[in-house]
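The structure is given below, and queries will be raised subsequently.
The other protein chains are all here in position, but one chain of the complex has been omitted.
Chains here go by letter, A and B, matching the order in which they are written, and residues are numbered from 1 within each.
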Amino acid sequence: MDLLYGVLVGPVRDMLSAPTFLAEVLIGGVAAGLMYSLVALGFVLIFKASGVFNFSQGVMVLFSALTLVGLMERGVPVVLALGLTIAVMVALAFAIERVVLRPLVNQEHIILFMATIGLNFFLEGLGEMVWGANVKKLDVGIPDESFKMAGILINKLEMTAAATAAILVAVLAVFFQRTKIGRALRAVADDHEAALSIGIPLRTIWVVVWSVAGIVAIAAGIMWGAKSGVQFSLSLIALKALPVLILGGFTSVPGAIVGGLIIGTGEKIGEVYWGPLVGGAIENWFAYVLALAFLLVRPQGLFGERIIERV
Amino acid sequence: MKARILTIALLALALTLAPWAGVALAQDKTMFIPLLVYRTGAYAPSGIPSANGFNDYFNLLNDRDGGINGVKLVFEECEFQYDTKQGVECFERLKSKHGGALLVNPFSTGVTYQLIPKAPVDKIVIHSAGYGMTASADGRWFPWVFNFPMTYWSQASAFVKYVGQQEGGMDKLKGKKIVHIYHNSPYGKEANPTLEELARRLGFELTLLAVDHPGQEQKATWLQVRRLNPDWIYISGWGVMNQVAVKEAAAHGMKMDHVIGNWWTGTEADVVPAGDAAKGYKSMTFHAPGAAFKVHEEIVKHVYDKGKGAAKREAVGEVLYNRTVITAMLNTEAMRTAMGKFGNKPLTGEQVRWGMENLNLTDQRLEQLGFKGLARPLRVTCENHEGNGVAAVQQWDGKQWKIVSDWIEPMRDVVRPKLEAAAVEEAKKLGYTMRDCSKEK
Partner (left out) sequence: MIYREAGQFKTSYAADQAVFPIVQDRVVVGAFLALAFLVPPMLASEYWLQAVLIPFLVYAMATVGLNLLTGYAGQVSLGTGGFMAVGAYAAFKLTTAYPGLSILLVFVLAGVIAAAVGIVFGLPSLRIKGFYLAVATLASQFFLIWLFNKVGWFVNYAPSGTITAPPRTVLGFMVTGPEATASARYVVALGLVVVFGVIAKNLVRGRVGRSWMAIRDRDIAAEIIGVRPLRTKLLAFAISSFYCGIAGSMLVFLFLGSAETLAFDINQSFLVLFMVIIGGLGSILGSFLGAAFITLMPIFLTNAPHVIGLSLPVALLKQIELMVFGGLILFFLIVEPHGLARLWQIAKEKLRLWPFPH
């Protein structure tokens, strides 16, 4: 009886007794969730357009942040550094298409997944070799102060990240639905061979997709790098973005945002109110369990494409 | 098709070449110390200055003094990326090279635990300075493992003493709120039993908050901290958790001079991302920071000016760099002590162990070595492999770390009994017997 009370009633009373704190937790959760969405977007883009689960997305976030910071440290002004980084990520997309995707065209998904794992190791070593393994401060002019609004502490950096994520999602959603290239991308995701047969240039599409994913990686890298400094552990963020991905659906851009919001708030509320009951630090698995619970109801994620099974 | 045949041929070639790897080279009139380092990977920001300190001090001794009493030091690095399995592989590969390793600084609690059972079998001393298995400070059970100058439990008690001093007396601690934010691993949990014991004795409210590895997202933890509104915060972190913790502390409006990290959570790398917001952040330490000491001049003169410096010139004097320079000094002084008894020739593992156990570093000796003000005098005994080290609190002022407290003695009366009980338990697992120190004088 005591146990039930402790699990079901206690935390809820806790939540309701301090509404401003609850609001802070919710806002914090939203902000964290949107930062996860930024990373999840990269996964979604590549999966949507080429059916490849890009294991190396986390390392691409790290690599782009390293390049940006590395250039800035050498005295390149911010805007030019940003432009050069975008150029580097586009060049990387070309290289990946040529070296990884073209020889493995039409292989099973798990083979392509493994190829991105090889890419992961390669980029890790390359990034560290070129830019060094120290922690680097990332300062692109985004302030990291907090201010109080109606008694709730709000962090400027997180709000900027949230806004960036929202804008990116809106732009990408329009891109996929309204433009010619967006349609072509969706066609390629559906069936490579069919798309080829109607004349869609597969290679160009893949380069475009991986470049866009690279740019999204830069955005994610900037936000997370500003938060914790640019260093190797940035690539581990991908693990936190995976529950967002499975909850929202692998192929849905708005799903990444909604998934991020749900996971972010769920995680924080779980940790703050239920965590102390079991000793804390439940954030990691709580997010996955939450995603799992949703999956049991909708096995393809909230907004994912319905998997039509045929005999 | 051709590619496949080529691949098969290459694989066959690789398999035949592999056994010839790792050929050992014998050297005479030298002593070998393997260096387990992590210059790449997630923990590289801490691993790089640590590795450089060792390199530079050993190079200094070889260059300026021709080694220790004429016997040169040979050292070889092995990169293990802070991964326990790779660390064990490094150790196994290096331990018989260059005439046999004498002493190793594992620089990772995980690897230390792996090597502790091997130490008496391979006859290699383990020096886990300020980390590792705290229970091994009881030298009666663990003759081959040393953790001087201080252990985590003593550090926690020193932290509480400092807080008491700041509050105006240990009796003023009653009713105060202290939060311990720790890395959710055995390392992070080390300080908890001591803190809980002291909370019971002194009456302060202790809250323990765990941060899951790797600790990149700590919002939930710091929201809880804000709700608690504690008087003091103690952080036992490692890797990216440190940088994020400092940033979050500042972002959530904590008074930075009431936030104190342990000695692995107070380095330059930890405050860099937070920038100006980290000003006022404090941490524990057992040595002084900065490059204003005589030994640094010597290192610059004999090592850097000759182009053999391991680090960037500005990195000389960083917290972790100093720490390993001091650790290297302690190792070499132990060897010198051993030579005093066994003669000026290359030593064996047993002899180095004796030297470590009978190390007596006085103020005068420290001054001779150029460590005056940087390190503290130290006395190691057979029972006490922790030595009589003391701690201090340093503060980051935006540009560098500065010591802002006196040297604090840990509460040995609280720590030692628990340590001895833990030692009995850990030694039983390994099937050790206790030795009688009085018989070994």
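Here is the rule we go by: a residue touches a chain if its C-beta (ideal position, glycine included) is under 8 Å from a C-beta of that chain, and two chains touch if they have at least 3 such contacts.
Computed from a predicted structure; not experimentally measured.
S.K.: So one chain is hidden, and I want to know which residue out of A:Glu24, A:Glu97 or A:Glu124 touches that hidden chain in the complete assembly.
M.R.: A:Glu124
S.K.: Sort through B:Lys72, B:Lys118, B:Lys294 or B:Arg412 and give me the one touching the missing partner chain.
M.R.: Once the missing chain is taken into account, the touching residue is B:Lys118.
S.K.: Looking at the full complex, which residue from B:Lys72, B:Lys189 or B:Lys294 touches the chain that isn't shown here?
M.R.: Residue touching the absent chain, from the options given: B:Lys189.
S.K.: If the hidden chain were put back, which residues of chain B would touch it?
M.R.: Touch with the absent chain occurs at residues 3-5, 7-8, 14, 17-23, 37, 39-41, 44, 48, 77-79, 81, 84-86, 88-89, 92-93, 96, 110, 113-114, 117-118, 120-121, 133-135, 184-186, 189-190, 193, 212-213, 422, 425-426, 429-431.
S.K.: Extract the touching residues of chain A with respect to the undisplayed chain.
M.R.: These residues touch the chain not displayed: 53, 99-100, 103-104, 107-111, 113-115, 117-126, 128-129, 133, 239, 242-243, 245-246, 250, 278-279, 281-282, 284-285, 288-289, 291-292, 295-296, 299-301, 307, 309-311.
In this text, only the chains that are shown with their structure count from here on.
S.K.: Roughly how many whole angstrom separate the Cα centroids of chain A and chain B?
M.R.: Result: the chain centres lie 36 Å from each other.
S.K.: Which of the residues in chain A come into contact with chain B in the complex?
M.R.: By the definition above, chain A touches chain B via 18, 21, 24-25, 28-29, 31-32, 128, 133-139, 144-146, 153, 155, 157, 224, 227-229, 231-234, 236-237, 240, 267-268, 271-272, 275-276, 279-281, 283-284.
S.K.: Would you mind writing out the residues of chain B in touch with chain A in their complex?
M.R.: Spelled out, the residues of chain B in touch with chain A are 39-42, 44-45, 48, 184, 208-212, 214, 216-217, 219-221, 223-224, 226-227, 239-240, 243-244, 247, 251-253, 269, 272-273, 275, 277.
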